[in-house]
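Of the protein chains in this complex, all but one are displayed in their positions.
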Amino acid sequence: MKILIAEDEEITLKTLELRLKRDGHEVILARDGREALSKIEEHSPDLVISDIMMPYVSGLEIIAAIKENYPDRKIPIIILSGMGQEDTVLEAFQLGADDFITKPFSPNELTVRVRRFDMMKAK
Amino acid sequence: MSWQSIVVDTFTNIILVYSLVLLSLYIFIGLYSIGEVRKHLLKNSFTDYRALASSSLAPSISILAPAYNEGANIIENVRSLLSIYYNNLEVIIINDGSKDDSLEKLIKAYSLCKTDHFVNQQIQTKAVRGVYKSSKKIYRKLIVVDKENGGKADALNVGINISQKDYIVCIDVDCILEQDALLKLAKPFLESTKHRIIATGGVIRIANGCKIEDGRLVQINLPNEFLPRVQTLEYIRAFLLGRMAWSRLNGLLLISGAFGAFDRDIVVKCGGYNHNTVGEDMELVVRMRRYMEELKLPYKVRFIPDPLCWTEAPATFKILGRQRNRWTRGTIETLQMHKVMFFNPKYGLLGMLSYPYWFFFEFLAPIIEFVGMICFLLFALSGLTNWRFFFGLLAMVFSFGIMYSVFAILMEVLTYNQYKRKKDILRLVLTALLEPFLFHPFGVWSAIKGNIDLLRKKNSWGEMTRQGFTTPKSAKN
Partner (left out) sequence: MIYFEVVTLIFLGIAFLMICFIMINLTIRKNRRKKYAKSKLMADLLIRNAIFSEHDDAVTDEPFPITGRTQKMLSNPHFKRLLTKELLAAKNNISGVSALNLKKLYIQLNLDKDAEERLRNCKKWHIKAKAIQELGVMEQKEYLNKIYRCTNNKNELVRMEAQTTIVKLYGFEGLRFLDIISYQLTEWQQIKLLKELSQLPPENFSGIEKWLKSKNNSVIVFALKLARNYHRFELYEQVVECLTHEMENIRLETIYTLEKIYNADTANILLERYEHETLKNQKTIVNVLQNIASDENIPTLINFLEQGDNDLKRMIVRTVANINPASIFQLKELPEANSHPLSQIIKQIEGELI
């Protein structure tokens, strides 16, 4: 599966990259929201994992942009954020996020969740 | 001894004492700011500002951005304001009767609809023509107000009337905000248990020469042109040293109109921005402080040394001259309106130190310099004093200016170090060396012209309205 990771924190980004590559996915990295949007257009990934608070464009805007730009192609979005407050989670889901993982996150758990989307795609 | 030499001697002594007091004050300000900046930086390393962004306990904020004929960039500018992630936020754009298509563009880009909105006229303003909100959920924080043209102060007052949050953040719509700028501005309101924080402000930097994409700062560069570069130096000096020291004393009189946060309750009680002055940003802070002093309530105005906001500086002598002229008039008008505080112990530090400092060393400085220079020239020409004295004093004051600028550069390098290349720092130092000769006289002349303009027709605010308010705000110290 082709996965785009949008995350401005280096260590988390690297950890995710290594992990997902080892799980056999193709990984595209974006270090801010703007880069993420242009790379989504360029590579059209099968899954997007995004932080919320990033420079230029927030993760919530990325969800909205994906929903608006690709209404017929379903690109699942996993939000990965340190802000696990109810409000934020609700807002993310309302905008169309498919999953929400709070930081600190367990890489093992992430693998399992990503696999679920992989299986859904296979169907 | 002839009467001439008595006059010359007295005059010389007055100028000499004035210069020495001024230099000592600057030395005090420079040294006094160090501790405060250091403390702030250390504290910063513990702060996760993002905890604030999503907390329901964070102060509720309305961003007020007045726009006059900003059609060219308004969509991107509003976009970057909307991309600020902060839970309890509303963004109010006030279209101050623009003659261009700003409003139409906004309506189209953000799917705005006119709504019935009751505008609470707590502050008298020009008429509101309509209040617009977006039909899209992602833009639910946006409110666009269309009103009749009335100038910046009036536009901000409309924003204050519309706002339903506890704090207002006033911003020039073309300003470029740093990531987390809003969070940094909001945090001081939560940090004091003894004082009410009535206003906060942060450092404004010059954006000329920087790379900007989609309304966001991508790369920081030192401006290539001389005028913006000199202003870069000026801003570093004023913000990093001056404002920091005054904030530490709790005597700060000015929060830049380009980006500042205020306690809305106090602003409303004070009557909002005053549209009878061209220095509405300074006047508001002075009036708020005066209000708190008169009620004897413990309060503070806080200033943060972090660079928060980048703005385009005037690059021609003509526009810059007009800006400085306006700053001068704003200062004088503000001082005039609040002259009751002059050395008035009832107003504490505000009356005994802040106000007199502004009176003697901001308002009077250019006048004394100008008059002094002319008199000394005349004295020297007529042989009443010697050239050596004249040039000696001049050299001392100028060399002090250079030293002070270099000190400011040093502080900048040791703290935020925005310009990483050695070449840029050297260019900044060179600018500091040239400033007294190539820029300073112009600044003094603009201030003198401001004084003359004010004397001539008291008030030129009608012209202000037509001009709009695209020029960056005061960085004076």
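The chains carry the letters A and B, assigned in the order they are written, with residues numbered from 1 in each.
We adopt the following convention: a residue touches a chain if its C-beta (ideal position, glycine included) is under 8 Å from a C-beta of that chain, and two chains touch if they have at least 3 such contacts.
Because the structure is predicted, anything quoted here is derived from the model rather than measured.
In the whole complex the chain that is left out makes contact with A, B. Of the options B:I220, B:A315 or B:L393, the residue whose C-beta touches the omitted chain is B:L393.
Touch with the chain omitted from the figure is made, among B:I34, B:L249 or B:V406, by B:V406. In the full complex, subunit A touches the hidden chain at residues 9, 11-12, 14-15, 18-19, 22, 82, 84-85, 103-109.
Contacts to the hidden chain, counted on subunit B, fall at residues 42-43, 45-46, 51-52, 55, 57-58, 115-122, 164, 187, 189-194, 265, 388-389, 392-393, 395-396, 399-400, 402-403, 406-407, 409-410, 413-414, 417, 422, 425, 429.
In the analysis below, only the chains that are shown with their structure count from here on.
The mean-CA centres of subunit A and subunit B are about 41 angstrom from one another, to the nearest whole unit. Taken in their complex, subunit A has these residues touching subunit B: 33-34, 52-53, 55-58, 60-61, 64, 82-83, 85, 87-88, 94-95.
Against subunit A, in their complex, subunit B makes its touches with residues 50, 53-56, 83, 85, 87, 137-138, 179, 213-214, 216.
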